[in-house]
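The next block holds one structure in the form of structure tokens; read it before the comments.
With one protein chain held back, the other chains of the complex are shown just where they sit.
Order of writing sets the labels: A, B and C. Residues in every chain begin at 1.
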């Protein structure tokens, strides 16, 4: 049996013979001097929404956490280990990133599961159920709103959940402190897989808008 | 203030005017039909080791979890919510991926922290400390070996930790069952940031080797 | 019966009709004036790791000791005769070499024996067992580490043993003295039989790296 899936080996060969050759000096410097990304992204595991692809990011640019539905838990220093909180601590306190972006996307399977809480668990442990219970407080109201279509409820919760995660980010004392001092800014973004459009959250209002369309570009997709 | 960091907006413009234009049909189909990735990757948050970049992967190819030091916890159905376990459940039970790859990399900050357990916590909650305690059982023996250089200890634990995570993967009943039935295979990989080399784990021995060097490529050095 | 193995006679004929013809003047001069090699190599007996081959060395270039596992004993002026110490004295004090290189290699049978000290002796005298007891102090810690694969333990001890031999070199007063005066430098190297790669020891950290990859060559993989 092959050591790695064929598709990955083929892709790696493309990388090492192409992009890596062009960026060899960057990689060597990043190895020698360590990473100093300016931005941390909390994104979803979804195969259609990789932050490096969408943001055309090169090596060393984005420090990236990916979990189902790009959730941030509330601050809980007495709790069990939590991967996202650990990554946040590392990104903000050790790497001193200047931006944290919570990036959601359309047609998110995790959000969909949160909107149908009585679905059959995927396994006896129901890890997805437990995980998505983090958004239960904000999901209930949306799920019950029968005036919205299922598609609208889905988009609505995807965006509500981003605002919810950003509020949770601010429950971490050092995040709030750095933001207050102007050393850190928090952002929300939402990617539309179908059209390729990127929507960014207005920090004041919480509304999502398309930054290129609204400010720079005549048309998109 | 800008809605998103300038660097991300610039990169996104590159994506939407370049890659997305070429792959519009792929994105539309992925939006319509949903994702069906064959491979799930459990990778590190490190900005220098994005799986999509290293494996030259396109939209829809890789379902990706990223946490500090690419750790998989042991199966614990009675525990708190756990992001990686939730993602694993979703990837294996819902998406029915055929491969799970645990991908580590050199100079990993999380592994470095695990090798110096008495370091000052990054914040009062010491989230990194708690998170990396997951590898404590395997870190001790390596940390104590003063005959190895710090660099050698680091590489050793990075690889031991990958094997440890793969063993933890097998503690999930449905992972073990699907593997037994030949529907799922588990892999380990380790990326050398400095040289761009990819090392893949031999499933029998646990040793890491370079698949292109060992099987396909005439030249080395 | 033939005076010499056929293979050696055939090879010698190739030498005398080829290389020797081209280098006749060099050989004559070396015979007349004596040898003045700049480098002494302490290498293993292994048939796959001849220093002259790997370093493409011509007549008169390398003064070479070869023993099982390329070991250097600690300085012991009151001990029995010791071949490696005698060669070191000759190389450093009589020939005044400017470099001593301890060169190990992968898959070394001697190191393998040192990692399984309870193996059956090869003969009643157990000469290999006695010889490899020289690395016993550094072999123990590695042999006990069950988290590493046998292959990883082997590579680790091969490199630790090189550092151990270099430390022993410095226990010879004249070696230390000449090094202090800048007249002699000590090096470690490790040859990977499978890939042909040469790894060189960083004198400061003790880490091994590939000099051509790290400094000169654009391509890898």
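The rule is short, and it goes like this: contacts are C-beta pairs under 8 Å (C-beta built on N, C-alpha and C of every residue); 3 or more make two chains touch, one makes a residue touch a chain.
Everything numeric here is computed off the predicted structure, so don't read it as measured data.
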| item | value |
| --- | --- |
| Sole residue of C:4, C:144 or C:167 that reaches the chain not shown, by the stated touch rule | C:4 |
| Hidden partner interface residues of chain C, rising order | 1-5, 7-16, 18-20, 24, 27-28, 30-32, 34-35, 37-39, 45-48, 50, 52-57, 59-68, 71, 73, 75-77, 79-91, 93-94, 98-99, 101, 106-107, 109-110, 122-125, 127-128, 130-134, 172-174, 185, 187, 189, 193-198, 200-203, 209, 211-212 |
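Simple rule for what comes next: only the chains that are shown with their structure count from here on.
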| item | value |
| --- | --- |
| Whole-Å separation of chain centres (CA-atom averages), chain B against chain C | 39 |
| Whole-Å separation of chain centres (CA-atom averages), chain A against chain B | 16 |
| Chain A: positions in contact with at least two other chains | 13, 16, 20, 24 |
